[in-house]
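With one protein chain withheld, the remaining protein chains of the complex are depicted in position.
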Amino acid sequence: MAVKLGENNYGKSRVRLLRVLRQEGRHDIKELTVGIRFEGDFEAAHTRGENKKILPPDTIKNTVYALARQYPVEAVEDFALHLIEHFLTYNEQVSRVRIETLENPWSRIAHGAKPHAFAFTRASGPEKRTAMLDGTREGIAIRAGIQDLDVLKTTKSSFGGFLRDPYTTLKEDRDRILSTTIRAEWLYESDEIEFSPVWHGVRQTLLETFAEHDSNSLQHTLYAMGEAVLASFDRIREIHLLLPDKHFNLVDLSPFGMDNSAEVFLPTDEPQGLVEATLRKE
Amino acid sequence: MAVKLGENNYGKSRVRLLRVLRQEGRHDIKELTVGIRFEGDFEAAHTRGENKKILPPDTIKNTVYALARQYPVEAVEDFALHLIEHFLTYNEQVSRVRIETLENPWSRIAHGAKPHAFAFTRASGPEKRTAMLDGTREGIAIRAGIQDLDVLKTTKSSFGGFLRDPYTTLKEDRDRILSTTIRAEWLYESDEIEFSPVWHGVRQTLLETFAEHDSNSLQHTLYAMGEAVLASFDRIREIHLLLPDKHFNLVDLSPFGMDNSAEVFLPTDEPQGLVEATLRKE
Amino acid sequence: MAVKLGENNYGKSRVRLLRVLRQEGRHDIKELTVGIRFEGDFEAAHTRGENKKILPPDTIKNTVYALARQYPVEAVEDFALHLIEHFLTYNEQVSRVRIETLENPWSRIAHGAKPHAFAFTRASGPEKRTAMLDGTREGIAIRAGIQDLDVLKTTKSSFGGFLRDPYTTLKEDRDRILSTTIRAEWLYESDEIEFSPVWHGVRQTLLETFAEHDSNSLQHTLYAMGEAVLASFDRIREIHLLLPDKHFNLVDLSPFGMDNSAEVFLPTDEPQGLVEATLRKE
Partner (left out) sequence: MAVKLGENNYGKSRVRLLRVLRQEGRHDIKELTVGIRFEGDFEAAHTRGENKKILPPDTIKNTVYALARQYPVEAVEDFALHLIEHFLTYNEQVSRVRIETLENPWSRIAHGAKPHAFAFTRASGPEKRTAMLDGTREGIAIRAGIQDLDVLKTTKSSFGGFLRDPYTTLKEDRDRILSTTIRAEWLYESDEIEFSPVWHGVRQTLLETFAEHDSNSLQHTLYAMGEAVLASFDRIREIHLLLPDKHFNLVDLSPFGMDNSAEVFLPTDEPQGLVEATLRKE
């Protein structure tokens, strides 16, 4: 039997970082978790235990901190571009660098109407801003994204006209609650993007489309959301959406002589429907 | 050997609920998780397997839904008061009812400056609003609280002048990052409180005091936060605070020939300092 | 308004530790997470920001490692006793030390029938061994415990004869699945105990009693389990049990023309019944 080493990579994950920018009268902070993976010429490490082409994961971590010191981290995508350039320049044994970042957003504590100069609290819900950059010596693919953005609407959602088989017991529902946790990732056409304003714009487009769309199904809503983003941002080439269907079941109160006209619901996490799709500009 | 049954209780936890209020042109929602525990005369169930004084946990759950249908859930404390009154009225075998609620906050999706009529997203960070009510036939103790409220400040915090022993290696720090996750619970003097406005007021007092206080230690900050709440709200009799010390360690960049004047930090979750105290009006 | 500082404590949590004992031909390991809390004379730290009676949490952590070096950690209770003695001896400002430990169990990888000398894997399920010791200059209370011990039986469990009210829809069930996650904590009469053999004995007594008991309710099972432990171990004075009722709902297959005589069930985590009690020797 001959064994062949196939696709392989190594790196460092969960590299955590708080970057503080200190200006007179105003501090800014950015909290990130960074993961880095290398592809390249690592066969001897696997087959012969020979490490001379292995840059230690500990060094990869050190590099994140050293570069964070040199560059103010404004948009995470810009910081990730510096990391990719560094690793590809100084490591000829590496053919591909993948950087994944996850940002824990902070916002300023308000004192009355005035934002505080150096005190912060978590912003805007459990959602996270993500980025994934894939860099080779030929080019770089930049994907930005959002995770854990919970949304819910109490009307303008139905599910009917579906296929039925002998195991189908579901009733058509002309006016149901629709709720999901948005996970989206989109691909930029270039690296000359105003990453942070565009990210906030995509987030707002996703929220507004979810709210306004007259939904026949979660697929229908997903497509509308993706189409709206592609129509509104000309530098975005494709978008991938993964939407769980978070069910809210109407509680049956008839045993107690009560009606329940869409007022009392049971939120459930299991089981969970799921829709996933990629939309592209032709 | 004689065995005696000591303190005991039973009930139902993780009863989840979404309540929708449907008015023309505007829907309101409230998502809660409710736990209910009974103390009372349950010895025969334990020692003889005799259930005739056991109201099934399934019935306790049903009651939550039935009462949610009858009463609009505005402040969770008001809803919990209805539950306690119901259980104590119809169950003479029960001497004490404890209700614990945890609210997952939602806020309206904004469309431009306009809040949407029926579409929502998670509000204001990972924090949760909590309530714990303890009711007997003699009276009711109402505690409101907040959990998971992350805060951080980049200056106005020091730690020095502490006790040293042979295992002490910590250096004094005149200007450090201070970060914690606020967990607070306060006791009301009566049940005639505007629960929701007071809750938001306490939250804002905790945030502002954290931000403004010139801190010598986490104990020092805790006391200032508790004292500010007791001073600002005359219907609050005592407050309990539990604050972990979330360390941000300055990364040593000197091996790379770089300084690091409080700009690049490593956030850590383990190990974690911890301070806990109760403050009371005399 | 006069504000008074009430009960308060501080300390260090999540202090993680792997202790290796290296003997010729055989290594032993123990992985622990330790939490330490001090009560004592800390008012000035709160009210005046004066730290001279505050031993830094960082020092508390260092002490855990230094004492782990000096004493082989066999039973965690013995290690915790050393910590309490150390802190009470050298810190007159401290009146009470609480140590909480949680052990992540490892077992040897078997090579055929032979246990390996220095390679390990996680043992025996998600369960954890716990200890909580409360020490003052007057004495020490030692509690050992177990968490996350999942059990299930497919018969010899019923629930009937219970109280009914207008919100009761539950049917009596003469033969149901009974499942819970055991959380137990017991108090020793002295510190002259063979902690590890007794712990394993209590675990086995809990499992066997759960399996054999003819259960009328979860209360009934809880009491039998506690009584069996108190009857079998004369150095245990009291035991506290907290048992969630993990429901397995029979799936209704009648819409598909199938019966389901207790063969296909839906496991659920929410909502969850709950029983809690303390049993004591008189």
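Descriptive notes on the structure:
Here the chain labels run A, B and C in written order, and each chain numbers its own residues starting at 1.
Keep this in mind: a residue touches a chain if its C-beta (ideal position, glycine included) is under 8 Å from a C-beta of that chain, and two chains touch if they have at least 3 such contacts.
The structure displayed is predicted, hence computed values, not measured ones.
Looking at C:H82, C:K153 or C:K281, the residue that reaches the missing chain in the full complex is C:K153. Residue in contact with the omitted chain (choice from A:K53, A:H82, A:H111 or A:K128): A:K53. In the full complex, chain C touches the hidden chain at residues 16-22, 27, 29, 31, 62, 65-66, 68-70, 106, 109, 111, 116, 118-127, 149-156, 177, 207-208, 210-212, 248, 251, 253, 256, 258, 260, 262-268. For chain A, the list of residues touching the undisplayed chain reads 1-16, 35, 37, 42, 45-47, 49-59, 61-63, 66, 90-91, 93, 159-165, 167-170, 215-220, 222-223, 226-227, 230-231, 238, 244-245, 269-282. In the full complex, the hidden chain is touched by chain B at residues 166-167, 169, 255-256, 268-270.
Everything below uses one rule, namely that only the chains that are shown with their structure count from here on.
Rotation angle, chain B onto chain C, C-alpha superposition: 180 degrees, expressed as a multiple of 5.
Seen from the C-alpha centroid of chain B, the farthest chain centroid is that of A. Per-chain CA centroids place chain A at a distance of 37 Å from chain C.
Looking at chain A, residues 256, 268 sit in touch with two or more other chains.
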